[in-house]
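What you see is the complex with one protein chain gone and the rest in place.
Presenting chain A:
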Amino acid sequence: MTDECHGFLGALAPDHRTRLLTFSHETALPAGTRIFEEDGEAHRFWILRTGRVALDVHTPGRGTDVVETLGSGELLGWSWLFEPYRWHLGAQVLHATRAYEFDAHEVRAAIEEDPAFGLAVTRCVASVAIGRRLKASRMRLLDLYGPPGARAAPGGGPR
């Protein structure tokens, strides 16, 4: 399977995918690299080809908590698409990563200029990245694997 045929890029029609990739260059990010910080300006974004990146939140007095990890095919960053164009989370490379890196200003300009392209990219960001992660976050809010006391009746089926 090629990089372009799965994940975020795979959800785009071939012509839009090709156009989006014209705004990118390939980059390699060593393990431990801080890619961006919470509240920093979101002027770039990435589509991961290999490796793992952790999204995190720094809490004073508690340190940094990883809230999610991203891997091959996934979009790293969507704050670049919506004002005020600032990151909600921090990001750090867990395992050496190769990625397509995009200039957000150029992509935003292309989205404004070409509504069909803009709609395709925005839909893709909304469904593949935001929608899926929202669903996943809601599932995790349920703490499904946690102590069942408050959630399930005693007894239950075989486990």
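Going forward, a residue touches a chain if its C-beta (ideal position, glycine included) is under 8 Å from a C-beta of that chain, and two chains touch if they have at least 3 such contacts; residues count from 1.
In this section, contacts and distances are computed from a predicted model.
**Q** What name does the UniProt record list for the absent chain among "L-serine ammonia-lyase", "Cytochrome d ubiquinol oxidase subunit II", "Oxidoreductase" or "Phenylacetate-CoA oxygenase subunit PaaJ"?
**A** So, among "L-serine ammonia-lyase", "Cytochrome d ubiquinol oxidase subunit II", "Oxidoreductase" or "Phenylacetate-CoA oxygenase subunit PaaJ", the name matching the hidden chain's UniProt entry is "Oxidoreductase".
**Q** Based on the whole complex, identify which of A:Arg52, A:Arg86, A:Arg108 or A:Arg123 touches the chain you can't see.
**A** Result: among the candidates, A:Arg52 touches the missing chain.
**Q** By the contact criterion defined above, which parts of chain A meet the unshown chain? Give residue numbers in ascending order.
**A** 6-7, 52, 54, 63, 65-69, 71-74, 94-95, 132, 135-136, 139-140, 142-149, 153-159
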